[in-house]
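Only one protein chain is missing from this complex, and each of the others stays in its spot.
Let's turn to chain A:
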Amino acid sequence: MHTKRIGVAAVAVAGLIALTGCSGGGSSADEAKDDAKTLTVGIKFDQPGMGLKQGSEFTGFDADMAREIAERMGYEVEFTESVSAQRETLIQNGTVDMILATYTINEKRDEVIDFAGPFFVAGQDVLVPADADDIKGPEDLNGKTLCAVEGSNSTERLRDEYAKEAQLYPAQTYSECIELLAAGTVDAVSTDDVILAGYAAQDEYAGQFKIVGKPFSEEPYGVGIKQDSELCEPINEAIEEILSDGTWEKLVAKNLGDSYTPNAELNPPSPRGCDKNL
């Protein structure tokens, strides 16, 4: 009787050891990761072509740039989502080490965080149905119905400059805008050309849309980091390398498709240097 109980206990303990065997292996892997130093990187999770989460895979130009930069600095990457409105906060409170999320360098953001880069210069453009020929540039937008996302730079630019007479539908996401454009409820969608290119290149919309191809703004995409972060210089060095050794062209072609060529006058850009940070 007594020995039987001990036997049961032994089996239970053995089972427990077997069970914890897995997690033990996991924790040693974690340690290995810590040794290789991990950077937490904020990207978009819902922006095809730039930052997209598909299952456990992260694709897109921003994601690939982050991996390349981190690798050249000797870090591993761990991705986390950074939606537009939270980017400065995530950097300031240290939740992320850097952010590559179609993150336009501008003065007001520069006041609270720092930027490395830029590593890409996008421009605001217009996406229309493939068979539409009445919109050839931003000046043709008046009198049309447009969709853009509330809160973005591009929406404010449309309101202030290019589409005073146009009717603007302020959506919550670009996916919503693309839906409305596909349904024919709006005439055009406007934001940075790379974002538009990413949506237009999705399988379900293949061949349905075209980008007008007259960018009317300059959006230098940078790497958002904490103020006075010591990461700034190494990131810029990594970006210089990526730009000069041909990796940049490869990543652009891989993620943004054949239909899109970045504005050649402004691309590839050169990092502005960390002393420019406010």
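Side notes on the structure shown:
The working rule: a contact is a pair of C-beta atoms (placed from the backbone, for glycine too) under 8 Å apart; a residue touches a chain by one contact, two chains touch by 3 or more; residues count from 1.
Operating definition for what follows: contacts and distances are computed from a predicted model.
The subunit not displayed here is recorded in UniProt as "Amino acid ABC transporter permease", chosen from "HypC/HybG/HupF family hydrogenase formation chaperone", "Cytochrome c-type biogenesis protein", "Sulfur relay protein TusD/DsrE" or "Amino acid ABC transporter permease".
Summary of contacts with the chain left out: across A:Asp46, A:Glu111 or A:Asp245, the touching residue is A:Glu111. Note on the undisplayed chain: of the listed residues A:Gln54, A:Gln172 or A:Ser270, the one touching it is A:Gln172. Checked against the hidden chain, the listed residues A:Thr185, A:Ser244 or A:Ser270 yield one contact partner: A:Thr185. Within the complete assembly, A:Glu88 is the residue of A:Asp64, A:Glu88, A:Asp125 or A:Asp193 that touches the hidden chain.
For chain A, the residues touching the absent chain in the complete assembly are 84-85, 87-89, 107-109, 111-113, 145, 150-153, 155-156, 165, 167-172, 176, 179-180, 183, 185, 278.
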